[in-house]
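Left out: one protein chain. Kept in place: all the others.
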């Protein structure tokens, strides 16, 4: 089983921020191949802004997700503002009242985020977007038998598999969708950053388990 | 002694044109070091224009010099328009009435060109301009004992020496003059092209001697 | 990277500060530092708002001014402005007659505008939108909804801005802007890539001796990479793509805009326009008005775009109306 306290969330968020910061250049490269190359720079700017602004603050895991999403949404813009903004704010809101967070709670939070995303984008699994990472990760959590540690490992594995799967897809949405067949053969930038976020989140949580 | 016929001048002019064309890139490089790099391109454009325009025409050596100068003056512009324009037009005019051209006649033509130049620029020997090539070349012709072949060789040698001397000079006129000491250590572009012209002219004439 | 920068992460804010200082006669700042408004928005007219990522100077803020756009929301380099910035831009533009939001077809902009329109509605501000999709190379003709907006946006703003200035209703402004963009086609050829300051190296490559036909304003790959051609061949390719994609026929009158992508010497844009003019004229199409310059750029990319708009009497009147903006002043 296993849970971690919502109030211990700050260090989890810090791990997530670090994950994006360390991959700024890599995400730029991935986005550069079939997009415009700004994914790493914008994600890094938003996540770092969150880090600095809330350095001295206390916040829960759910609050942190919400505030991070809010910064992306209201200060970074781009595609990531509405997309990660919605996912993170909705996930955060869904977790507001939790005291302890385990497999079920995390699944519920992330699923709410994914559903929020579905409200604003039409992308489905297979369209070469971050949905390909997030959706299977949520499924993995939901399908897990309950042990949080192994659920988190399952989620990581599913996210990675989802991300890798975008490589062979043809983009249907976003900037690279105009390339048709030319978009095949490279990872999707959003799927890649989403995997980094989920992996770092899992690793951050695992520290408490 | 020795002379060549003014009416045989076309091939001499062709040799001169070829000399510039073959050195287009080199002259650009020399001018690029302390100037703006256009010397080869402009000289080549003017000389090639002359070549095409007068391809089917008959003309004397003196007429050819005049027309070449006129093209530089009235169609190329830059510094070379007035400078080589004046030198070549004045030299051509001075040779108009010659039937045969030998040491004395060539000396007189080029000296008239040099004097025409002195009317429009203030540069003297030692100022790192094409005067450093042309002035000693004229002197060499004038000082020569009369044999045209050896006079031409003397002129070539003097032109080369003059050109090489510009390397250690500090530019006093033209674009590079603002560099002061920084202009030392490289050849002057105009002195270099002038040496090419005089050398080709001598070689062209030598064909007839 | 040989660039004029302080912290690359602050470039947009610093640029805006400098822009507002330099053009205080045309634009002014608003409560949202990422929203710029025209100095003299006539009361009692339909507001015209736009917005987009930075790095395309003069677009987007350079087209804010009398008889053109009233407000622009400003995004990070190559990124849509936030929904909050769009919302504030609507608030500033609204004079009680509604707002026409005229922007380009990019996923981020679509999402943020959509959200902002929804929020504006809650506040009682009516916002209608036109989405520019003039870039022929970005999707086949039967998928216009996938096509990007590029330099043709300028004609859309010109038409919409003029219509609003002339007292048009919101629906009339929207109709004019929509007609303008429907009658407009563009294509770009990229010769060198660009470098986002915060990234520090080009994120795509155009090999020396090749050119990217149909490149997007963010370096999105085009239809074809082919050996570098001479200006007349490039012109032919561009004219064929643009004129071939509908609405242009013999006898038409058009407005033509040739824009550099940033680093191509303007001299070369005239060499290109010289060829384009011959080709368009040769097809029996009359050029009513032409623009040649850096009107919609991609940082320091080399290359150019061609935009052609087919004119009717209404569009002609709208295009000819004087304007004063940083990017285009027309007397």
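We call the chains A, B and C, going by the order they appear; numbering starts again at 1 in every chain.
In this text, contacts are C-beta pairs under 8 Å (C-beta built on N, C-alpha and C of every residue); 3 or more make two chains touch, one makes a residue touch a chain.
Given the structure is predicted, the values throughout are model-derived calculations rather than measurements.
Contacts of the undisplayed chain with visible chains (whole complex): B, C.
Touch with the chain omitted from the figure is made, among C:79, C:105, C:178 or C:294, by C:294. With the whole complex as reference, residues 1-6, 11, 14-19, 21-22, 54-55, 57-58, 191-192, 206, 208, 211, 228, 230-232, 234, 262-275, 277, 290-294, 297, 299-300, 302-304, 324, 326, 329-331 of chain C touch the missing chain. For chain B, the residues touching the chain absent from view are 25, 28-29, 31-38, 40-42, 44-45, 73-83, 120-121, 173-179, 182.
Please note the rule applied: only the chains that are shown with their structure count from here on.
Considering every other chain in turn, none proves to be in contact with both chain A and chain C.
Set against the Cα centre of chain C, the chain with the most distant centre is B. Look at where the CA atoms of chain B average out and do the same for chain C: the two points lie 53 Å apart. Here the CA centre of chain A is 73 Å from the CA centre of chain B.
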